[in-house]
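Please read through the structure below; I'll follow up with questions.
Excluded from the complex is one protein chain; the other protein chains are retained at their positions.
What follows is subunit A.
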Amino acid sequence: MQAKKRYLTLFSAGACLILLFCFGGIQVPLSRGASRRDDRSLAGYRPGARWRHFPGSLQPFSPREQDDHNEHISPRQKRDANLGVYGGKRCRMESCFDFSMCKKNGFKVYVYPQQKGEKMSESYQNILSSIEGSMFYTPDPGQACLFVLSLDTLDRDQLSPQYVHNLKVKVQSLHLWNGGKNHIIFNLYSGTWPDYTEDLGFDIGLAMLAKASISTENFRPGFDVSIPLFSKEHPRTGGERGYLKHNTIPPYRKYMLVFKGKRYLTGIGSDTRNALYHVHNSEDVVLLTTCKHGKDWQKHKDARCDKDNAEYDKYDYREMLYNSTFCLVPRGRRLGSFRFLEALQAACVPVMLSNGWELPFSEIIDWNTAAVIGDERLLLQIPSTVRSIHQDKILSLRHQTQFLWEAYFNSVEKIVLTTLEIIQDRVLQHTSRSNLMWNSLPGGLFTLPQYSTYLGDFPFYYAKLGVKPYTKFTAIVHVVSPLVSQSQPVMKLLVAVAKSQYCAQVIVLWNCDKPLPAKHRWPVTSVPVIVIEGESKVISSRFLPYDTIPTDAVLSLDEDTVLSTTEVDFAFTVWLSFPDRIVGYPARSHFWDGNKERWGYTSKWTNDYSMVLTGAAIYHKYYHYLYTTYLPASLKGMVDQMSNCEDILMNFLVSSVSKLPPIKVTQKKQYKEPMMGQSARASRWADPDHFAQRQTCMNKFASWFGTMPLVHSQMRLDPVLFKDQVSILRKKYRDIERL
């Protein structure tokens, strides 16, 4: 009993004590008291009390009239003063760029002629030829707004074999240099071991930098352009597609996070990669480093090196890259690394671990939508951070990597054009792209703000904005033969098209050598018929972005096309669902001719198609603008000279923008009416050379695009009850079957 009592006493006393601690009765006042004393002694006031709204009347922060001191300095003087003050490291467009040079001729770029004996890397060669092939190029320095050196400035690492010596003198002796004003300098590497500074080793004056691995500290916002680091093998044009071909749900791949690369044992940038082993778990987080690089790595090697190296050799980089959800992109010696573009292409969401790196094209790309921006200081949190990212987010990040890769990064040309477009946006200011144009399909290079700054004027953003295209179309009839009779096919066509309930206007493009017929000879229609006399009478003029097109949709027609009102109506209703594609009747296909090693063109009846000819097709008006301004003069010239292939070129263009095939609507056996009583000019379709030319065109176009943009489709869209065994009276588009 005694023992029991004693235990009881002990127990109850213990319980008391435990209770005291448990409810924090002792602890809380102790710790809070400590911090309170501390703060009170410092500030003489009790913290911990919530901030509350102070009642009663307080003074407003600003007097009503705030700008009385305005009359002192003239705003003009103020602007001029900026020019003197903000140069060098503080350059901005306002202070270091001469806008007046771009006023007269728009945004034109001049490339200095290459001097004999100057060595030039292949990459720089590619940059220059991309500029020379672009719509910005001018050979006349007098017209130029921007100047590009022919001296290779890409590699400014003194220890590199590509390093160009005496650049300082060479640059100063250029007579157009003008202190670097309106010049842009491309650079991939700067500085060298051990500190890898961002200095180029010569005075760049007022020139802009398009530089890889640039730090936020040295980056002059709105003036410099951060470009990605790309390898010697990066293709000049065309470029590889992204790796993603289909979606996987759930989106997780074999690995969660991977990295494979060099580890620097000492010096700048070594910290992060040295610490990677902490988060490596050799299961789904695989971060591999090797010490084996450089000549004397054995000298510096540490205790982990041998183990790391062995592990490093066990994994295949490619295999990891394509089978991981996230890819770590830690800084190397410099801030940027090749891992970045590799991950982007592989649809492996990059996890940036490079503090202070101004990400490529940061001015226009919202990287949060395609990458995870980590913090080197929080390396240990990275695995839990990426694991917390929701499946939906992973899917959209992954899609965005592919979009960005193909829109801005997959060739040297894209990188260069993006750089130039960014600068052009700054120069033109009020006609520049909005964030949405840069960050959603089809991307800034295909969305030209000179066409319109309104997103709803483009075929790409209807869904994003929740708006619809205008529900009318404008027909453009391309006429090359004279009017001889009222029963000519073009007359019938005009009447049929004008009868469509969706027709807003008909434009007749008179590209015939004969003078314009009198007004009364055109059929009378309920919608206006406008006759435009082609100035140069070339075939490309059918794709000019005429101001007289008031609608989003254009119905493009040849003069000998046969089309009924019902067919026009149906094609247009289909187009409303696919406003970014060509919707129409005559379909053609392309194929790879293995024997001749070139692309072939066929008009045979096949089970699939990749083109819909513009003799009877509806598409968005914006493609007229793209055709006219985006395509190079060389291709358009070729088309005009042959009076052929304009329709193929249009299909190339639209598919390269949309990445999708055109849409063929209900079959019609005969589009062309045999020409009545053979006119002076025979139909171009009768010409035997015509077909051969089209083969040639295909290959010329494919080489300019750098790839074959056409996509095959096996689908034809018919009216819902088409040829179904129900009463014809129930069918809305019954006339289509009767033909």
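What we mean here is this: a residue touches a chain if its C-beta (ideal position, glycine included) is under 8 Å from a C-beta of that chain, and two chains touch if they have at least 3 such contacts; residues count from 1.
To be clear about the criterion, contacts and distances are computed from a predicted model.
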Chain excluded from display, named as in UniProt, from "Vacuolar fusion protein MON1 homolog", "Exostosin glycosyltransferase 2", "Tax1-binding protein 3" or "Glucosidase 2 subunit beta": "Exostosin glycosyltransferase 2"
Residue of A:Ala310, A:Leu378, A:Leu516 or A:Ala692 touching the missing chain in the full complex: A:Leu378
Sole contact to the chain not displayed, among A:Gln172, A:Thr248, A:Asn281 or A:Gln501: A:Thr248
Touching residue (missing chain; options A:Gly56, A:Pro161 or A:Pro515): A:Gly56
Which residue of A:Gly88, A:Pro139, A:Pro221 or A:Pro528 touches the chain not shown here: A:Pro221
Contact residue for the chain not shown (choose from A:Lys301, A:Lys659, A:His690 or A:Arg734): A:Lys659
